[in-house]
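Have a look at the structure below before the remarks.
Yeah, one chain of the complex is gone here, protein chain that is, but the others are all in their spots.
Right after this comes subunit A.
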Amino acid sequence: MEYFVQQLINGVTLGSIYGLIAIGYTMVYGIVGMINFAHGDIFMVGAFVSLIAITALGLTASTGLGLTIIALILVLIFAMLIASVYGWTVERIAYRPLRGSFRLAPLITAIGMSIVLQNYVQIAQGARVKPLQPIIQDGYTIMRRVDEQGEFVVQISNMQIFIILLTTALMVTFSMIIAKTPLGRAQRACEQDRKMAALSGINVDRTISLTFVMGAALAAVAGLMFLLYYGVIDFFIGFVAGVKAFTAAVLGGIGSLPGAMLGGLVIGLIETFWSAYFSIEYKDVAAFAMLALVLIFLPQGLLGKPEVEKV
């Protein structure tokens, strides 16, 4: 029981990170109908920018609580800004010129951009893994049991609390933006009928750019979380995390925002429980087997849009 609860906490934490990345895939797919394969690498860039900023600020575990919070907020904003610039640029140079071209064209440039970003970071930052000493430490013991087999404790670390709370806050904010603001309405309008959106005075190009920017900013948050949580990053983390977040987006129903969050959670939980109860080596296989199963039996995803409109 304790073991189960512990895995649940770990799984939700991991799922939060995947969910944040998945939003970028799902939103971009919704609005331009393409899979932005460079998105995972934007997440990786976000992690590296965070690392650089943390190092520059000299943030360590011994920094006081107040300063740590201020510094992390600065790091977060900085990483979101830089990643946004990357996301915006990728769209501007690699996708926009191909809008209206054949469907596979942006997919190919997306893969190209992914390779470019990976190689660029590999050259600029080196190919070896970069470690970061833990900054947010400690936690709470929420369950404890002692019996003849030994002691079992369930812990939630401050880091996990930070990740889960920040993710929840971002997702709520983000859903509100989509549901209630003019920008959110413009995004949904472009998603449904770009021509009519333009006829309503919406700047379609700008709206699409902003969608990439929002996705990239959330990916940067995920990048910072990943860095703080695992303490090591390299130029390749965007690939694996990206494919899993993509799986999450498909699982939840690509194009659906709540779907991306739910899909992220499910993938995080599957991966964690698989590692805990079966074999850690095959955790990625479990996640990708899930993708295959979903594509076969539930191509719409869990919360995919049923197409009921009249035309």
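Here is the rule we go by: a contact is a pair of C-beta atoms (placed from the backbone, for glycine too) under 8 Å apart; a residue touches a chain by one contact, two chains touch by 3 or more; residues count from 1.
By our rule, contacts and distances are computed from a predicted model.
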Omitted chain, identified by the protein name its UniProt record gives, among "ABC transporter ATP-binding protein", "Fe-S cluster assembly ATPase SufC", "Transketolase" or "Alkylation response protein AidB-like acyl-CoA dehydrogenase": "ABC transporter ATP-binding protein"
Touching residue (missing chain; options A:189, A:254, A:270 or A:294): A:189
Touch criterion as defined above, residue of A:198, A:269 or A:303 at the omitted chain: A:198
Residues from subunit A at the interface with the omitted partner, ascending: 182, 185-186, 188-189, 192-193, 195-204, 305, 308-310
